[in-house]
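Down below is the structure, laid out as structure tokens.
Missing here is one protein chain; the remaining ones are kept as they sit in the complex.
So, subunit A:
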Amino acid sequence: MRRIPRVNRSIDLLSSKYASTQSPSVCLGCRFQAASFSTSPSRPSPTSDEKIPITGRLRNKIWGTTEPPGAKDPYANDSLKTEEGETELVTESAGKTTKEPKLQELPKPKKHKKAKTWDDLEMVGDLQKMSLSGAKFKPFAPRTVVEDSHELIAALHQAVVDVFTLKNTGKPYSDLVRLPKKLMLDRARSAKIVPTEDGAALEYEEQGAADKVFGDVEVDAHLEDPASQAEVERNLVAKDSQRARDLVKSFDKAWLDVPLRDLDLKFALLKRVFRLTGVKFPDSQVQNLHTVRFILSKMLKKPEPTKLVGVLTRNVDLKALSNVSISPTRITKTAKSKKLGELKLINAELERKGLPVGVVRNQSNKFQIRSSR
């Protein structure tokens, strides 16, 4: 026996039944040694009549009664039933109890065949389109600016007809936004423009056409079949440059001299032109647009090239020289050998020898040596 008792277990620090005794026959070690006990859970006695599980006994102990409230077994199927027998989720109506839906058996998949290429596979779409969910922004002007000169002339003619129709019928210029956004053949040629001192007079082909300015729009809006409406618009739209050219030939040139003294009229006309063609006039030029001819000259004027290659390609004399070629980028050695035709011979020889053919950019835009196939 040790002179100084050492504890093997922390639980031995607890006082034992012999600690309080002062009998000299009990040694110190035994006095302070706790009785051995088992830390494993005890098995339920087989002779117990009640056969209450451990969870039940715990519940009894917590609540202090033999019949505690709540479910006896929280993990049983009838766990949600209260003492009254009513379920919280499953409603009983007319004595019928709804059963839980059975799991539907999924159809067995067909024999999976691993695809070697992405042909015929379902394309899901890119992340941006999925994120926008079809919610595309609609600007006031068209996304692509009209560049064809005949289409521009036809659009300007249509804009003049629209604006003066509103003015002559006494309607506000704000109604212009109700008109169709597209260049319409019938609208552009519906009236002959005759310049006057105050503005312009319109000679319509049909009687009462001035009152039907918004009639076409309403009829189109009520068409049930969107496909037929699109077809009607497609036939009317002067998108083809040939159709626009024919339309422009039918115009009398006097319409270009229509004066634009009224500022509101000028603003409405420029707004309509912007809506139809996407051509916007800088604010500093608005004051100097005195007639329709001024507007047309600005519209038809091509923008100055921003890069040197644009300036050089415009130079007719330079283009005529047979020993001069203009390239927008630096001409590399590879480009030169490609033009000569020796690059393909070099690559063929490299492939034959099994050597890397060249350097390409991979998906992460980094240079990668391309091996021969």
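Convention: contacts are C-beta pairs under 8 Å (C-beta built on N, C-alpha and C of every residue); 3 or more make two chains touch, one makes a residue touch a chain; residues count from 1.
Criterion: contacts and distances are computed from a predicted model.
Trainee: Match the chain absent from this complex view to the correct UniProt protein name in "Electron transfer flavoprotein subunit alpha", "Sorting nexin-7 isoform X2", "Large ribosomal subunit protein uL4m" or "Coatomer subunit gamma".
Mentor: "Large ribosomal subunit protein uL4m"
Trainee: With the missing chain put back, one of A:N8, A:T117, A:Q287 or A:S322 would touch it. Which one?
Mentor: For the chain that is not drawn, the touching residue is A:Q287.
Trainee: Return the single residue from A:V177, A:A254 or A:L318 that touches the missing chain.
Mentor: Checking the options A:V177, A:A254 or A:L318, the one contacting the hidden chain is A:V177.
Trainee: Consider the whole complex, including the chain that is not shown, and state which of A:Y75, A:F137 or A:F367 touches that chain.
Mentor: Within the whole complex, the residue contacting the unshown chain is A:F137.
Trainee: Applying the definition given at the start, please give the residues of subunit A touching the unseen chain.
Mentor: Subunit A touches the missing chain through residues 128, 131-133, 135-141, 143, 177, 263, 267, 270-271, 274, 280-288, 290.
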